[in-house]
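A short worksheet on the structure shown next.
Removed from the display is one protein chain of the complex; every other protein chain stays in position.
After this line comes subunit A, so read on.
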């Protein structure tokens, strides 16, 4: 028998069609819950991480740095400096006497050794408490070494992962606009794709075929120089609203670069994105090319999708991912292959997204914000889900209960964006739903 749910969490759980109430979200996790959420630092780190020619130094005790060493599948086509974990490894004496000297020495030696184009310096909980003047040290080193040294003020206790996204965007904003190179006419920036398993490269190919120039990719396969010049683009195309919207808004205010929110996940959303960009430039040619690409890809992919759909018809899925925007795309993509979503939730959802999810889902679908293992395991049992879509932390829950699983987090090694990604997704769902191993578990 399951224990009762934590009181104080009822409002973060709704059943679609049974209530007109909006879901409560953006609440700090309750003490004592085993939240699947991470911290502010984590949020900033995941966003900035793919900038591969920058030094990422984590000022704090060792844990924060070592647990985030090269755990994400964000690929780079060039430098790989980002795949290291640099830490000031604060010790007890630093806690007592302050860590500024160590930070300074670390920055100098690492910049000398690795010659990065910029340095991001993350503060963590401990630094937030011992009161090191991160900003002053960064400024000093920046002057001495003549590269941007950017403080990322991200003590973990200062909020949730989502707050970390904002901190990261602020850090990026200090880079944007510090270079002035001319770029071609139809130029966009891609915001919010992290090039997991090379996804960005799929997108670049579509845009190239369309005749669009991609100026800066922020931050997937990201480079400091390109980000510095990002304000020159005509449009910011922002994926997965959670992490990068803030930067898009900042750039609109400061440089007048408009933005567009897209999702590259699933056929509909991917096509919408291409059409949207073409529409923005009000160019007939672009529009024609976009529809050519869409047609070509649909012709290639739909027959395969149909086959999957026939076999997967009637399967039920539970979704628990980082952001609610991604959840929306997933619901649609699953529907395309005949899978019904019965549980959906996210770590850091927004109320608008949740509302949309409520409309999108069938009656009785459970919608939940900032969930935990107890709830998740209860929900998937109750709803008789066959497949769970989530991150590493959810995988063992799914497997222990005899459910199939699809990793839709940033650690995965499969590209799931774009048309090609939809095929990979269908293949993975199919493989996990149809495996003969479940005959021994259910």
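Rule of thumb we're sticking to: contacts are C-beta pairs under 8 Å (C-beta built on N, C-alpha and C of every residue); 3 or more make two chains touch, one makes a residue touch a chain; residues count from 1.
Convention: contacts and distances are computed from a predicted model.
A chain of the complex is left out here; the name its UniProt entry carries, from "Succinate dehydrogenase / fumarate reductase flavoprotein subunit", "ABC transporter permease", "Nitrogenase FeMo-cofactor scaffold and assembly protein NifN" or "ChsH2 C-terminal OB-fold domain-containing protein", is "Nitrogenase FeMo-cofactor scaffold and assembly protein NifN". From the set A:48, A:74 or A:90, the residue in touch with the chain omitted from the display is A:90, counting the whole complex.
Residue A:65 is the one among A:13, A:48 or A:65 that touches the chain not shown.
Contact with the chain not shown here comes from a single listed residue; of A:13, A:42 or A:406, that residue is A:42.
Only one of A:156, A:198, A:220 or A:404 touches the absent chain when the whole complex is considered: A:156. Of the candidate positions A:48, A:110 or A:190, contact with the unshown chain belongs to A:110.
By the touch criterion stated above, the residues of subunit A touching the omitted chain are 2-7, 28-42, 57, 60-71, 84-96, 101-102, 104-106, 108-110, 112-113, 125-126, 128-130, 156-160, 373-374, 377-378, 381, 392-393, 395-397, 399-402, 440-441.
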